[in-house]
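Once you've had a glance at the structure underneath, I'll fire off some questions.
Yeah, one chain of the complex is gone here, protein chain that is, but the others are all in their spots.
We just call them A, B and C in the order they show up, numbering each chain from 1.
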Amino acid sequence: MRSDLVLRVIAKLLIPFVLLFALYVQFHGDFGPGGGFQAGVIIAAAMIFYAIVFGLPAARRMVPDRAVEAMVAAGVLIYAGVGVAGLLLGGNYLDYFVLDRVPAHGQERGIFWVEAGVAVTVSGVMLKIFYMFAGRRSDADDA
Amino acid sequence: MIGEHLPALQVVVPLVAAPLIVLLRSAPLAWLLAVGVSWASLVIAVALLLQVQSGGVISYAIGSWPPPWGIEYRVDALNAYVLVLVGLVASVVAPYARSSVAAELPRERHYLFYCMYMLCLAGLLGIAITGDAFNLFVFLEISSLSTYVLIALGRNRRALLAAYQYLIMGTIGATFYVIGIGLLYLMTGTLNLADMASRLREVHELRPVLAALAFITVGVSLKLALFPLHFWLPNAYACAPSPVTAFLAATATKVSVYVLLRFYFSVFGAAFVFERLPMRGLVLTLSVLAAVTASFVAVFQQDLKRMFAYSSVAQIGYITLGIALVNENGLAGAVVHLFNHGVTKAALFLLVGGIALRTGQVTFERVAGLGRRMPLTSLGIVIAGLSLIGTPGTAGFISKWYLVLGALDRGEWWLAALIVASSLIAVAYVWRFVEAAYLREPAPGVAGSGEAPDGMLVPAWLMVAACVYFGLDTSYSLGGARAAVAVLLGGAP
Amino acid sequence: MVLLTMMAALTVAIVVQRNLFAVVVLAGIYSFLMATVLVALDAVDVAMTEASVGAGISTVLLLAALFLTRGEEAKPLLRPLLPLVLAMVVGAALVYGTLGLPAFSDPDAPIHVHVVPRYLQEAARETDVPNVVTAVLASYRGYDTLGETTVVFTAGAGVIALLRRARRRDGKDVK
Partner (left out) sequence: MNFAGHYSYWITVFLMIAGLYVVIARGNLIKKLIGLGIFQTSVYLLYIAPGKLIGGTAPIIASGFGTYSNPLPHVLILTAIVVGVATLALGLAIVVRIHEAYGSIEEDEILDRDLTGQEGR
C-alpha cells in the first residue's frame, strides 16, 4: 500500500471532489435527494479513504482526535441550539417560524442550520468510530 | 413564560448536557453538571405534575406544528407521575455516582460515564413524555444505546457479555415495537397516540391491529423483563457499575411498564385488550409465574446484586399482575408499586454499591459479619428489605395491600393468597442477608475498612427514608397513582 | 419483484455462509439491492442513505471489527430447531397482520388520506422546501431528527467510552 503511487495520486485528486460532492448533497437536499446525514457520511467516507491510503497517523494529523470529538458534540448542540433560539424568540421549542420576519424564510433558515448540525455530528461520529477501530488494530499489532 | 415550555425543557436540558460534557472533558465539571441537571429535571417534573393537577392535560406542539402533523408532547397525571419517579431517582443517583465512579472506572472514562448517564436520563424522560409513537421509539433507542454502554463499563469482563446480550435483546424488542407501530400506522395513517386511539375505533379490519398488539406487547415485554423474557436482566444488573444498576432498576423497567400501560389503556383501549382477547389470562399467568419462580431463584443466589436482580423480575410480576386485574384498586396497586418498588430497589442497590466499594464483591461469604463493619449500610438494607417484603409501615406494604384488594374485588381470593404467599419467599431471601450480616462471623481476610463514604451513604439513606415515609404518608404516592388510574380507566389519554 | 427475489436468495447465502468476510461482502451487496428496491419504490432519500450506510459505513466497520477478531465461524449451529420455530412463529404473526392490510398502491389507504396530504400540498409553501422528505424530516418532525442525531452522538461517545485505551499517568498504554 505504501508504495502504490497511482493510488496516492488518484486519492489526492479524488478527495477534493468527494468533499465537493458532499457539499452539493448537503445544500441541494432542499431540492433533491440528500441532506445533512448523507453529506456527513460522504465527508466521513472521504476521510476514511484518506486514512486507508495514507495511513492512520497522517489522517490523524490532518483531522486530530480532539477536533473530531468536538465535532461529535458540536453538531447536537447546533441542532438543539436552533430549538433554543426558537424558544428565545418567543416560539415553541424547534419553532422555525420565529427565526425570520417571513415565516417561510424562517423555516428555510431553521432547516439549513439543523441540517448543518446533523452533518457535523454524523461526519464526526463516523470518523471517530473509524479512528477508534483502526487505532485498536495498530495498538494490537505493536503489542 | 418558562412555565409553558416545561415539557420541552424536561427532555432538552439533559439532552444538551450530554454534548456539553463531551466538550468540557472534565470529570468534576461533568459530575456537577449531571447533579444540577438531575435536580433540575426533578423540579421540572414536579412542576409539571402540579400543572396537570390544577389545569388538566398539557399538550405541547414541538416546532409549533399542530398534532398530528408535528410531534406533540402530552403530559397527563400518569406520565407526570412517571416523570417524577425518574427525576427523583436520578437526583439521588447523580450525587452518589461520584465516589462510586471514581473507584470503579478508569479516570479518562469518568466524563463519558456522566455523558451516557445524561443521555439515558433524557431518553427515559423522552419516552415518558412524548405523545408520538415514533418519537417514543427514537428516545427508546437513546436510552437503550446509552444503557448498553453504561453496563459495558462495569469492572468485570462479564459486563461486556451482559451488555452484548442486552444489546441483542433490546434491539429485537425495539424492532418488534417498530413493526407494531408500522402496522398501526398503515391502518390509521397517523403516529400521534391520541389521534391513533380515536382513529382505531373506526378500523374494522382487526387482523393487523391484533398483530400490532402482539408485536408491541412482546417488544415492550423484552424491555421490561416480563417473565420469561427476563433472562438478560440479572446479568446486566449484576455486572453494571453500582450507580447504573440502581438507576436502571428503579427507572428503566418502570418506564417500559408505562409504555405498556399507555398502549393497552390509551391506544388500544382496555375493553379491546382485556375483554375481546385472552390477554388478561396470559398476562396474569406470566405475572404469577414471574412473582413465584423469580422469587424462588432469588433465594438461591450467592451474590447480593444477583439476588436483588431476580427479586426485580418478581416485583415486575406484581406490577403486571396489577395491570391484569383491570380494576381500580388493582391498577392503583400497580402504579403505586411502580413508584414504591422504584424507591425500594434504588435504596437496596445504592447500599449494595457501598458494600461493593468496600469489599470488592458482594457474595454472601464477603457479606458475613457486615452488621459490625458497616452498621448503617446493613440496617438500611434490612429496612429496604422489609419494604421489599411488604411489611406494614413500609412503602411495599401499600402497593401489595392494593393489589390484594384488587384481587378480592374480582373475587379471586386465590390470587390474593398467592400474592401473600410469594411475599413470604421474599422473607426467605431477605433473611439470608440478615443471617449473613448479623449472625455470622466475618470470613478471615476480608478487608474491614468501615462504612461507605458519606457521598454514597447519604443518598442511599434518603431512599431508605423514602421507603418508610411513603409507607406512612401515602397522600403523594397513592394520590398520584389514583389520579393516574383515573386517566387510564377514563379512556382517552 | 426480481430484485426482491434476489434479496431473498442473498439472505439465504448469508445464513449459510460461514466465512465471515464473505458474509460481510454479501451483506454489502444486500444493502445495494435494498437501495435499488427503495429507488423503485420512490424512496430516493432512503435509498441514498441505505447505499452509503449499509454498503459503505457498515461494511467498513464490520471489516475493521473482523481484522480485530477472526474471520471464521466455529460451529455451524447450536440448536437449530427451536430458533427456527421461534422465528417462524414471529413470521406467522406478521403474515397474519399483513393479510388485513390495504392492497399495494391503494390510493384510499389510510396512510394516503390522513396527515400526509398536508405535507404534500402545503410543505412547499409553508417551509419553502420542495423536497417534502427534507421538509418533514427537518421541520414537521424535526424533533425526531434531533433525537436521531442524538442517537448518532450516543453511538460515537459510546464507542469512545468502550474503545479508548486506559492510560497510565506516564502516558503509556496499559496492557
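Simple rule for what comes next: a contact is a pair of C-beta atoms (placed from the backbone, for glycine too) under 8 Å apart; a residue touches a chain by one contact, two chains touch by 3 or more.
Fair warning: this is a prediction, and the values are worked out from it, not measured in the lab.
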Review point. If you put the missing chain back into the full complex, which of the shown chains would it touch?
Key: A, B, C
Exercise for review: Could you tell me which of B:L50, B:I168, B:L282 or B:L424 touches the chain that is not displayed?
Suggested key: B:I168
Revision key, fill the gap. For chain C, residues touching the missing partner are 1, 4-5, 7-8, 11-12, 14-15, 20, 23-24, 27, 30-31, 34, 37-38, 41-46, 49-50, 53-54, 57-58, 61-62, 64-66, 68-70, 73-75, 77-80, 82-84, 86-88, 90-91, 94-95, 98-99, 101-105, 107, 109, 111-112, 115-116, 119-120, 123-124, 130-133, 136-137, 141, 144-145, 147-148, 151-152, 154-155, 158-159, 162-163
Review point. Touching the missing chain, which residues of chain A?
Key: 31-33, 37, 129, 132-133, 136
Review point. In terms of residues, what is the contact footprint of the unshown chain on chain B?
Key: 134, 138, 141, 145, 148-149, 152, 157-158, 160-161, 163-164, 167-168, 171-172, 174-175, 178-179, 182-183, 185-186, 191
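FYI, only the chains that are shown with their structure count from here on.
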Check your understanding: Based on Cα centres, what is the most central chain?
Key -> B
Study note, to complete from the structure: So the chain most remote from chain B by C-alpha centre is A
**Study point:** Inter-centroid spacing, chain C versus chain B (mean Cα positions, whole Å)
**Key:** 29
Review point. Out of chain A, which residues touch more than one other chain, so two or more?
Key: 69, 72-73, 76, 80, 83, 93-94, 96
Point to revise | For chain B, residues contacting two or more additional chains | key: 15, 18-19, 22, 62-63
Study note, to complete from the structure: Note: in the complex, chain A contacts chain C through residues 29-35, 37-38, 41-42, 44-45, 48, 69, 72-73, 75-76, 79-80, 83, 93-94, 96, 103-105, 107-108, 110-111, 114-115, 117-118, 121-122, 124-126, 128-130, 132-137, 139-140, 143
**Study point:** In the complex with chain B, residue positions of chain C that touch it
**Key:** 93-94, 96-102, 109-116, 118-119, 139-144, 146-148, 150-151, 153-155, 157-158, 160-162, 164, 166-167
Exercise for review: Would you mind writing out the residues of chain A in touch with chain B in their complex?
Suggested key: 69-70, 72-74, 76-77, 80, 83-84, 86-87, 91-97
